[in-house]
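Every protein chain of the complex appears in place save one, which is left out.
== subunit A ==
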């Protein structure tokens, strides 16, 4: 089952001067794949050599094609001494192995050297001829598509979601520590880059095999991480969601291709718990031993694991399924649904999904966040008998998550992710996700045909609020919470607050805009070794989680919001401290009750001065809440309460602002377990710490006007994006100078660090106003004793402010409506058959938001109502994009109400267009799964790159800042070059997984590792109606999309 890899070296440019005497270079190139190496001729005395080599052909197994990168080394020929290496290029040829992705890699690649950075560029052409192979027992998994995107990729339709896939590969780290040894650091760093490239190829191939076994053809939400465990080795692990995807060729009705995918054939055995299979069958191990030589076991005698679930719903509750009669008429339906889904899901070992946003109707109910952490010791003892320790560790954590989800009455976990934090030999493993109930329709074979019968079960709750309805049993609540009837449909119960790790469903009804909410925490700990250290850490963890949670809750209340999306809690461990950072996007969901205020209470009463103090603080808090309500434009529909009346007797509901939740929670039966205390809303001032806490609560500055921020894909409440995007990465390291720090002081420093970063972003991006920082992803680390490192990657996107105002004005609204109708025609025609079943329900559903709809919500309701009529979620996306585009066209074409764009931007747009065909393809990058104003027409493959940079002249390069600045710029450049070479013009779902900086200023040295990933795509401007499918037109779309 061989394939033929062909590579051609065309030319080089901007090469560095290697011969001081002549100021020139005699360059030649080595092309290596596996164990075969070819060389080009030497191109003498040129900095811009033209090699124009023959095609170098490698005949190899497709298994190797998946694992190995193509290695290109540029050297300077030297007659008398050894040839000097100028630099290298690693090309991942995986995208060429999938027929739907790229067909050729061709372009200029930066020549990279770990010491000198980018040194010129080389033009390379790579092709693969793959011979199809039907061997069932094959080791390769060519053709399985990988996506970093955590939603269904834009130009695909999901036929089936198979579920969780995971794998990990272990190896010895060629250079676990940065010390001078016999080998030069450069040589070991190059070895390291090569090894990791190889390991991630192998990992991807193995995951692919599992997907094929399950009957899928793609992995969505692929998350790959490295654990540099130091002396005990190097772990590369990945998780993802296996799916069967159908390509949407948007010219033809999709149902023609729906059921004719060859990969569903073996789907009958797809239900066997896949991860277990993968591990035990010898299948996956055929070629290269998975767990290479020295795998080191955990300290097995003492099992240190600290597990607990965070989040609102934390539970130790077991009596699920017993008291089935919940809600009203929804009760039986719910159980029916549950039974049905459970059959589909229970066969899976881990019903986990790495996706964060879903096709319409996929997500039925959301329970809450579940998380588990465990502290492990990385042991030096080589234990070849137990090579799968890491697997066991993760298995343990996943079981924990699964049981938490079950306790919440949920059968699945969505928005699932895993992470580690390592300091010396201590390692904290964390996993978190959102417990939820899913619609079984997407998990059964041929599911889409029987949409009719399934439909009954989906309907009981309208999509704008359905996911908020509690999945657990009201009488046996897993944790103390206040339930009320849904403020939207009035039929089912909802909790008072909702925490999730997923993106907000696009159909959810919100009031106003969302905002980034962060809880930050530092805890000092004593330096310790081994088990003592691990015990100290695991004892600290629950307190940190509790405090982070309290902070989040308070800040949420302070902003007058009642739900968190995209919640991520990171705990990083250092030698003498632990850092905790929780980030999420707060939203006001209209289905949930209005949040209560925050009440301050003094512990020691009858102290007049104190009393006065409390009053002033209380006033400040109330003022802030009022201000925030205005800032985020939160105007919940007050009407509904009066009209429908709350069916649940809740006297305190009216006095919302000053209501204390703890009082009411006292009334609930003694379900209070572990740390699930719900007294967050009465803040007692009994000591100075508490005062500090309240002050820190109030110090979070709101973003300056014109700015919004969130850590989710898009900002709830903003729909009219314009096309300007600016992705950025920012890193800050703070050195703690004061040795005698207290927890309080440390907290202040950490909070300031994060706040100042945000302020800096707002300042730098001020020319983009009105603008929203989306997908703000903070990563914290304690790289050394007294250092705190914060790295942020995010994207700034502009939106059209005037658009919203237009919506509320009379005339445009009617115009908008007619447009809505128009747009409906388009998908209805295309998907006539599938949508017919849904149309009957539409009138009913769209009626719901109308009755409650108040002006600020109009935008979201709009989408919700016509979205219901579409059969698939992808149509919704298209429609949404459609409206956005129409909106922007409207503003630019009609001159009289034009120029909402600031001068600078409109100018840049214009000139971009005129310069579109420049010599370097413009490649846009974004951490989101889409680019506003454009449509993705093709996914070209996953980008997963790992670089190491080192320097021995730190001062000369401008210190650590100068060093890292140029390294990050170089990483961006290399990502862009690879995407452009694949024929793409954008990277979506971009993320920087790792940024590990080590410095030694005394020796004038520094070293940095960066790992980035994303999906290379071709996107076209929304205005180009017809997607171009022929290869000739792709060139055009590249340039037009690049504008």
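The rule is simple: a contact is a pair of C-beta atoms (placed from the backbone, for glycine too) under 8 Å apart; a residue touches a chain by one contact, two chains touch by 3 or more; residues count from 1.
One rule holds for everything that comes next: contacts and distances are computed from a predicted model.
> Choose one: "Cis-aconitate decarboxylase", "Nicalin-1", "Acidic fibroblast growth factor intracellular-binding protein" or "tRNA pseudouridine(55) synthase". The correct choice is the protein name in UniProt for the chain not shown.
The missing chain's protein name, per its UniProt entry, is "Acidic fibroblast growth factor intracellular-binding protein".
> Which residue among A:19, A:172 or A:752 touches the omitted chain?
Final answer for the missing-chain contact: A:752.
> Identify the residue among A:43, A:128, A:196 or A:960 that touches the chain left out of the display.
A:960
> Which residue from A:223, A:470 or A:973 sits in contact with the chain not drawn here?
If we include the chain that is not displayed, A:973 is the one touching it.
> Using the touch rule from the top, list residues of subunit A that touch the missing partner.
Touch with the absent chain occurs at residues 13-14, 108, 110, 118, 121, 704, 726-735, 749, 752-753, 756, 759-766, 787, 789, 907-908, 911-912, 915, 918-920, 922-925, 958-962, 964-966, 968-970, 972-973, 976-977, 997.
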